[in-house]
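A single protein chain has been omitted from the complex, and every remaining protein chain is retained in its original position.
Right after this comes subunit A.
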């Protein structure tokens, strides 16, 4: 599946009656790397979950390559090309690494597992270990690899580097960069580490209280520390 284009217009969503994401408009062209940054509790995770169909949709449209998906179930959205790696590193703790990967095949060829192992060789070494026996970084690799098995055209990554050792962060960031460089998918990354987020992305969105308050090229915000101080916090780049 080639990289997909995501278009969101006037999106309002949340949990039940509570609206968390408000009036979000965004356009992510095919193959773009987009980072979403912002302080904790500003709606970044809810926005990704909303794109995946895991929250209550109130109004607005979501389109992948021109096809409207805002009413579709998570299953249909996955079939339309969305891949999602949630913040909670959702690996199945009592299944082995290989079984976790097999569970994510959903009709795709088994050879995809070998490709996942090429991207994350560490997982191949651990293929017979259970999910709970993996480190946080390995769980993150596994969750990402499992999402990739479905050959998504748009990959949503929710704070994949949170709480990981610097060496693992580097390994994962390199893998994400490799994925983006392949041009086969559009990647939307929610990230607390502003430095990582800016280094990864072409474009950046800043969210505050469920709304997008700034958007533009990552180099612009990287060069203007006052913007970062204003929206994210003084020490975020260090």
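Assume contacts are C-beta pairs under 8 Å (C-beta built on N, C-alpha and C of every residue); 3 or more make two chains touch, one makes a residue touch a chain; residues count from 1.
The rule we apply is simple: contacts and distances are computed from a predicted model.
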* Structure fact -> Expected UniProt protein name for the omitted chain (select from "NHL repeat-containing protein", "Branched-chain amino acid ABC transporter permease", "NADH-quinone oxidoreductase subunit I" or "Mg-protoporphyrin IX chelatase") would be "Branched-chain amino acid ABC transporter permease"
* Determine which one of A:24, A:42 or A:134 touches the chain that has been left out. => A:134
* To do: Just name the one of A:18, A:59 or A:75 that touches the chain not displayed here.
  => A:75
* Thinking of the whole complex, not just what is shown, which of A:71, A:106 or A:209 touches the missing chain? -> A:106
* To do: By the contact definition given up top, give the residues of subunit A that touch the hidden chain.
  => 52, 54, 73-75, 77-79, 82-84, 86, 90, 92-96, 98-100, 102-107, 125-126, 128-130, 133-138, 146-147, 150, 164-165, 168
